[in-house]
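The complex is shown incomplete by one protein chain, all other protein chains being positioned as in the whole.
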Amino acid sequence: MPQMTMRDALNQALHQEMERDERVIVLGEDVSGGAGGTSGEREASGGIFGVTKGLLPRFGAGRVIDTPISESAIVGAAGGAALAGLRPVAELMFADFVGVCMDQIYNQIAKFRYMFGGKSRCPVVIRMAMGAGMNMGPQHSQSIYALMTAVPGLKVVVPSNAYDAKGLLIEAIRDDDPVVFLEHKALYPRKGEVPEKPYTVPFGEAALVREGEHVTVVAIARMVPFAERAIDALAKEGITCDLIDPRTTSPLDFDTIVESVEGTGRLVVVDESPPRCSLAADIAATVAERAFGRLKAPIAQVTPPHTPVPFAPALERAYVPGPPRIEAAIRHVLKVS
Amino acid sequence: MPQMTMRDALNQALHQEMERDERVIVLGEDVSGGAGGTSGEREASGGIFGVTKGLLPRFGAGRVIDTPISESAIVGAAGGAALAGLRPVAELMFADFVGVCMDQIYNQIAKFRYMFGGKSRCPVVIRMAMGAGMNMGPQHSQSIYALMTAVPGLKVVVPSNAYDAKGLLIEAIRDDDPVVFLEHKALYPRKGEVPEKPYTVPFGEAALVREGEHVTVVAIARMVPFAERAIDALAKEGITCDLIDPRTTSPLDFDTIVESVEGTGRLVVVDESPPRCSLAADIAATVAERAFGRLKAPIAQVTPPHTPVPFAPALERAYVPGPPRIEAAIRHVLKVS
Amino acid sequence: MSDSARLDGTRLLRAYRQMKLIREFEERLHVEIATGEIPGFTHLYAGQEAVAVGVCEQLGDADYIVSTHRGHGHCIAKGCDVGGMMKEIYGRRDGLCHGKGGSMHIADIDKGMLGANAIVGGGPPLAVGAAIACKLRGGGHVSVAFGGDGSANQGTVFEAMNMAVVLQVPAIFVFENNGYSEHTGCDYAVGSKDLTARARGFGLVAECVDGADFHAVYDAMGRAVERARAGGGPSAIEARITRFYGHFEGDPQKYRARDEVARHRETMDCLKRFRERMRAGGELAEAQLDAVDAEVLALIERIVADAKAAPPPVEADLYTDVYIHY
Partner (left out) sequence: MSDSARLDGTRLLRAYRQMKLIREFEERLHVEIATGEIPGFTHLYAGQEAVAVGVCEQLGDADYIVSTHRGHGHCIAKGCDVGGMMKEIYGRRDGLCHGKGGSMHIADIDKGMLGANAIVGGGPPLAVGAAIACKLRGGGHVSVAFGGDGSANQGTVFEAMNMAVVLQVPAIFVFENNGYSEHTGCDYAVGSKDLTARARGFGLVAECVDGADFHAVYDAMGRAVERARAGGGPSAIEARITRFYGHFEGDPQKYRARDEVARHRETMDCLKRFRERMRAGGELAEAQLDAVDAEVLALIERIVADAKAAPPPVEADLYTDVYIHY
């Protein structure tokens, strides 16, 4: 099977779905680039992260739409186009930019079907690059899955590898509900085996990335490879863990997590966003309730501190939960009884 | 001591602080009203909920500023004025409108001090009316404390009664950090004893509203009077509860809650927003960790379902956690051991 | 010849009936709301009927509109079932949105009505999206964003106008300038005091019409629609109009001159104006119009009775239609 980066896997998914279904359109800032430039060259960009490369030459400017810097209009247009029968994939560039178009996401797109008594469908995918690790500072590094997961009506996807990314994006585009698709920018270059053909990965089904007996670890997006490193290091000492990657945070596959915890009795949740009202808290609270009496130690939440994401590399490294902190948390829950 | 509605208590706080400190200004849509009208009458409104009534005649249009419908500019202007030395109180009318100005709240105002290395202060108060109960439908009824609590750099206030409302608003205006002040609109007419003189209620100190021994109940804003009713009903059967009103959700007085749970061994958290990544989950996760081993039953979270707030009275009543659901949850945690 | 000059008696009668239906729907709501039986809060469209009808008479089911918090008129003009609307406003189970949306969220996708919207400025970006769909499908259909003078100051609306020009999509922005956003005058809140010129600054073809004059609105809309259907891009129409009631029911309207509404009811009543015009031109007889009035009143009577009698939603409804599949 070909090895492919997550970026290329996402790009392939977009190509294949646009090919398959002419209702699929892509819109956003510089999704192709070059419009109005002086070189006459279009596709000067292909998306600031390169995920939409090649779409313009293949599908034309009617379906691959460069926009002004107007995120509310971008997301709103995607929503309106979806109500009108298209299947838009909007790109928001950095997830941090939800702030300037939050209403269109949380009050409009997420609520249409409910508000309208089930009469509408709004099959929108909103893609955004999230996460720290590239020293992009406080306004370009946030992980916003808790914000999105909290909103009834949205589905939220957080792929950790190239295989899942492709399958989940195809699933998202085919899904009839609005989907927020969060791509961790530090994972774009991460390579994995990716089948050439289109395939889907279902929402709400966690992946069991490692199997073990002592501790259950749940990790999101970039935290998955970090957790792998911590777990593989501990395996040498005979400490083994279940590593669960939920892949989608809404819906979230609590069953798989609870089942694992019923076996191990111990849970570590690794989350890249600050602790308050976080996904880590969400998972910890639900598991503490459902696996009550089976827990041998308090659940450990491994998260950044309650601070913005700092710029300087030394600070950002301290901010992001890395393998050492994950390893320490696993050891910690093992010590407590 | 005079009995006063929460609305009047808030109004009094604004009057007293504007009197005390000329840097305090108020801005928002129709905070006075009547500008540009044909009657020549100003103060046609005094705030859509009446909270800013009387400020315009007393303090003038330089300090009581009616604005266009431009929430990003309102909140941003408040932030900029604060950086420039004023102490603005912006009114957002309905909390649901954060969607159109979220960036100014979460990426700008909340982060200035950190991003700027501690060199700025941004003493803004953003007042918003939140909550269900008035059949205002999906886009006018949300409780957004989790959304705001998740943001490092913001303080978040959720008064449940007139006394606290006044003291907390004065505290908020005097506080040098940005404060999101959430007023439950169903509580505006709620009366309580309110001293005439200015006073403050400190942030991060929960109130013990009821004392008991069997169960700890934590409730937010309008959930406090609902919990009171449930608890008072149970008291007749000899079941007694600690009822804790955190009053501010950021900072949140976890110590008081944990201490109580260490006594009762049982916790019910009542939250008016949907369950995922909620404040209920936040509190439950932290208490489950800190009071691990002292819990005699799983923590119960009483929240609405994972749905938007519906319009029809029958549905909205079913949506909002009322006294019967709280009572049932208390009985439930008592049954489990 | 203007579009309106080509309207035959049937079409004219239909336009009148639509306006009358909206008026009586709202007048009746004004009465019923005072009884306390209608939940939530409601913004009446009475006085602005010629705008909704003048615009929507130029549209078909395959054209789209997005609406506002003051949406009843747009819904009716675009063909939503009035019985379903009334039930929705009463919060009934078989209301158009099963009681989940209420007055501010009435939608009917099959009729091209993409929803009233309780967020000021929420609609126009959606209209641009529907216009993208129209353009891509190539059927010559258009998408209309209704908005008030107040909404015209919301950033989302500016973005939508610019984007529509950039993408040259068949979107039409209809600004109903009724002089107020809530309790604040348009002269205060619109810095330039000129919505039409501001829209032109965005590169839109824009014109300003008398919103109480059905024929004027219909003709302006005709020009905009024709341009849009021919691929000539987006337009804006400012309709100067008045509302006969407060911002929402219960508004004491202290910001309005004492006689303002009474005066407007005299001079800016689209129904009166329409009747006068028919009298002058002789296209429709008084008796025809009177018959419509009677029919409409009977219809309103019936749908109100139906709505009152209809059952509310049941608790199980709370959980449905959040997702199609979850």
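Going in written order, the chains are labelled A, B and C, and every chain counts its residues from 1.
As a convention for this text, a residue touches a chain if its C-beta (ideal position, glycine included) is under 8 Å from a C-beta of that chain, and two chains touch if they have at least 3 such contacts.
Bear in mind the structure is a predicted one, so any value in this text is a computation, not a measurement.
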Result, missing-chain neighbours among shown chains, is A, B, C
Cross-chain touch to the chain not pictured, restricted to C:Y16, C:F41 or C:F158, is C:F158
Specify the residue from the set A:A35, A:A207 or A:A233 that touches the hidden chain.
-> A:A35
Tell me which residue among C:R198, C:R243, C:R256 or C:R273 touches the hidden chain in the full complex.
-> C:R198
Per the whole complex, from B:G40, B:G117 or B:G238 the residue touching the absent chain is B:G117
Among B:N11, B:Q108 or B:S278, choose the residue that contacts the chain missing from this document, as touch is defined above.
-> B:Q108
Thinking of the whole complex, not just what is shown, which of A:T5, A:T52, A:S72 or A:S260 touches the missing chain?
-> A:S72
Would you write out the residues of chain C that touch the absent chain, in ascending order?
-> 153-159, 161-166, 188-194, 197-204
Would you write out the residues of chain B that touch the absent chain, in ascending order?
-> 25, 27, 62-63, 65, 67-68, 70, 72-86, 88, 103-104, 107-108, 112-121, 152-153, 155, 175-177, 204, 251
Please identify, in ascending order, the residues of chain A that touch the omitted chain?
-> 29-30, 33-41, 44-45, 48, 66-73, 96-97, 99-100, 134-140, 305-308, 310-315, 318-319
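One rule holds for everything that comes next: only the chains that are shown with their structure count from here on.
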Chain A and chain B: spacing of chain centres that average the CA atoms, whole Å = 31
Chain A and chain C: spacing of chain centres that average the CA atoms, whole Å = 40
What are the residues of chain C that contact at least two other chains?
-> 95, 97, 99-101, 105, 117, 119, 122, 155-156, 322
Contacts with 2+ other chains: residues of chain B = 72, 96-97, 99-100, 137-139, 305-308, 310
